[in-house]
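For this depiction, one protein chain was excluded, whereas all remaining protein chains were kept in their positions.
Which chain is which? They are A and B, in the order written, and residues in each are numbered from 1.
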Amino acid sequence: MTRVFLGWGALMAAIMLVGLLFVGLDDADSLALFGGTVAVMAAIAVVLALAGWGRALHGGVRALPDLSPPTVLLGVAIVLAALGAELGLWLALIGGGLALLAIGGLVREGRAQRRALARARAGARAGREGNSGRLHPAEGYERPEFGSGGRREEAR
Amino acid sequence: MSAAPSVSLRRPTLVELLSATDHKRIGLATTVTALGFFFAGGVLALLMRTELAHSGMQFLDHDAYNQLFTMHGTTMILLFAPPVVMGVATYFVPLQLGAAEIVWPRLALLGYWLYLGGALTVWSGFLTEGGAARWAWFAFLPLSDSASSPGTGGDLWVLGVALSQLGVLLLGCSVMATIVRRRAPGMTLLRMPLFCWSMVATLLMVLVAWPVVLATMALLFIDRNVTDVFTVGGGSITYQNLFWFFAHPLVYVIFFPLVGAVGEVIATFSRRRFFGYRVTVLSLLLFAALSTSVWAHHMFTTQGVNNRFFSLTSTMIAIPAGIEYFAFLGTMWRGRIVLRTPMLFALGFVLLFLIGGLSGVFVASPPLDYHAHDSYVVVAHFHYTLFGGTVFGLFAAIFHWFPKVTGRRLSEALGIWQCALMFVGALLTFVPMFVLGFDGMPRQVADYPAFRDWDGLNLLSTIGAYMLLVAFLLFVVNVLRSRRIGEPAGPDPWGGQTLEWATASPPPRHNFDRLPPVRSYAPLLDLREERSRAERELGEAAGGADARRAPAAREEPAP
């Protein structure tokens, strides 16, 4: 994927250059917007490359909780805080307070998730599938044979 | 005969629906919310069309009308369309990639809530004393500054647009990260389904354009409430540059995903692989780059931009668009075409969007745009892209994927009626607008003088708009009917080609129990072709054996 970002950024640079060289595109606004686009693409590509994120990741044990109320609270808090900019400081403060609460909740959720993950890993090593720590379906199906007793068969 | 759904049969509670980390729940919530705003925006359009049916003011005043078109435009193009494509993508991209879940599910969930909160904020403008914003959906400065448009409704508009588009951006980041990170084993980039590629093209634009609208809205808010930011003079040009740098990619953001979806529908219902996949993928990326380079064609009449450059890039867009059309037709060519509802909507998309695309080439020429700009010609043009493109494409996607999402089928008969009404309605509503605009009718007016003789065409357009309402109500009936008595769909009701059809309908929490091998961008079609090849060979072998005993059996057609 890194190449896609880079390639697309290069395409944008090429279009800008055509404008600059052949059609007299020279206003500051346009050049800044084009330049910014190219820079954003380059930055994404660099981050992906540095983080080793360019390649797809398969497998892995998941321990994501099914519901995440603190995330919802955070969303509501941000909306309220933003409305505070219009309706008054009190609302911004309420929003800020709720956001703190939500972040606390998210931290707890994250800790619980890490614990569940560790448990699930142990379970997976022992050959079981934990309830919430289910294996990624790709794992263990290196060359799965399709249609052998799968749901599709039942439908036919 | 149907597969036992592997998710719990108990209806999820609202809380479970709205705080779930499952990408399917997030995607569904986003899509349904956006459809709600589509309906609301449609109601506003009907109010406008009712007022416009005759010359003279009948039941609205100018101020109300100005709020209506501002909110219709804002709702449709900011609160309905980008969220709906993000919702569909959040649901289906992980499924098509064979992933168990989305990357950064909490970010996506947060995105949904910011979108909902922002959208409600925009609409809450109607409840304020001064009413909602009334500065058109592009809020040009200085009309949108605090001197020219004071009032809470305007501030709520700015905040709501920023929040809702931040939500769209977060959903988009999550989908993009999933594409980067979570493709199934064997799914190389050039084996991704077309819809996923169309999302890549879309999200590249989102990543550069959406931060700009956030910044622009922040500056506009400061300009209104704190201190002048966009000072008079070049400032209003800069605002327009910033806004259209967001808003032009925007109209492709709400179109590309449906090119992808329609491409898959056409392939599925032509019973063959999408034609010219590689060239189409490349053309989508080129399309996205050009789309990000044309913004100032909205500013041809400002004398503040390089008209030649933006005319050149805008006209060049016809090249990737033409390639897509060639691929659609190539897929149907020598196919085995089955006219089910998704395919009908897809064909409607092909024919109606084409009107929008061709009229787009026309307004990309400055000498022609000097006449068409801000007239009803432009209103007609962009409704063929938005209604003919986005809405028809969306219904193709909805009819295609509804059985996957709910496990039940929609009624074909109702769907055909809806499609026919929508097709005729879209022609009746928007074709007269071309004529009116050419004849001099400006957009964004609540009234037109009787001596112009524009009454007849306007009435026609209004009648068309009511047909569109009926079509949408048929869809609602269809959904309700399907929830009650829709026949079970099974995992793969259409003979799908991509991974989402290899799991139950609706898919279980982690999507797949097992994945078929991915050897191309149409893995299920591979299997089907393999099977029919094997059957043919088996049949020949068996036929050969039979032939020794009873030669006549060879003439029997294969069952």
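Assume a contact is a pair of C-beta atoms (placed from the backbone, for glycine too) under 8 Å apart; a residue touches a chain by one contact, two chains touch by 3 or more.
Simple rule for what comes next: contacts and distances are computed from a predicted model.
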Q. Looking only at the UniProt record of the hidden chain, which name from "Xanthine dehydrogenase family protein molybdopterin-binding subunit", "Aromatic ring-hydroxylating dioxygenase subunit alpha", "Dihydroorotase" or "cytochrome-c oxidase" is the right one?
A. "cytochrome-c oxidase"
Q.
With the missing chain put back, one of B:63, B:453 or B:540 would touch it. Which one?
A. B:63
**Q.** Which of B:58, B:148 or B:188 contacts the chain that the document leaves out
**A.** B:148
Q: With the full complex in mind, choose from B:337, B:414, B:427 or B:463 the residue touching the hidden chain.
A: B:337
Q) Of B:16, B:228 or B:374, which residue touches the hidden chain? A) B:374
(Q) Of the residues B:17, B:136 or B:219, I need the one that contacts the missing chain. (A) B:136
(Q) One chain isn't shown here. Among B:323, B:489, B:504 or B:518, which residue touches it? (A) B:323
Q: List the residues of chain B that touch the chain left out of this view.
A: 62-63, 66, 134-136, 140, 142-143, 148-149, 232-234, 236-237, 270-279, 283, 300-308, 311-312, 315-316, 318-319, 322-323, 325-327, 329-339, 347, 350-351, 354-355, 358-359, 361-362, 365-368, 370-371, 373-375, 439-440, 442-449, 451, 495, 525, 528-529, 532
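By our rule, only the chains that are shown with their structure count from here on.
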Q: Between chain A and chain B, tell me the centre distance in angstrom, where each centre is the average of that chain's C-alpha atoms.
A: 22
Q: Would you mind writing out the residues of chain B in touch with chain A in their complex?
A: 1-4, 6, 15-16, 18-22, 98, 100-101, 105-106, 109-110, 112-114, 116-118, 121, 152, 155-156, 159, 162-163, 179-185, 187, 189, 200, 204, 207-208, 211-212, 221, 225, 237-238, 241-242, 245, 285-286, 288-290, 292-293, 295-296, 304-306, 308-309, 312-313, 490-492, 502-504, 509-517, 527
(Q) Considering only the defined contacts, which chain A positions touch chain B in the complex? (A) 1, 4-5, 7-8, 11-12, 15-16, 19, 23-27, 29-30, 33-34, 36-37, 40-41, 44, 48, 53-54, 56-58, 62, 64-69, 71-72, 74-76, 78-79, 82-83, 85-86, 106, 134, 136-138, 141-144, 146-147, 150-152, 154-155
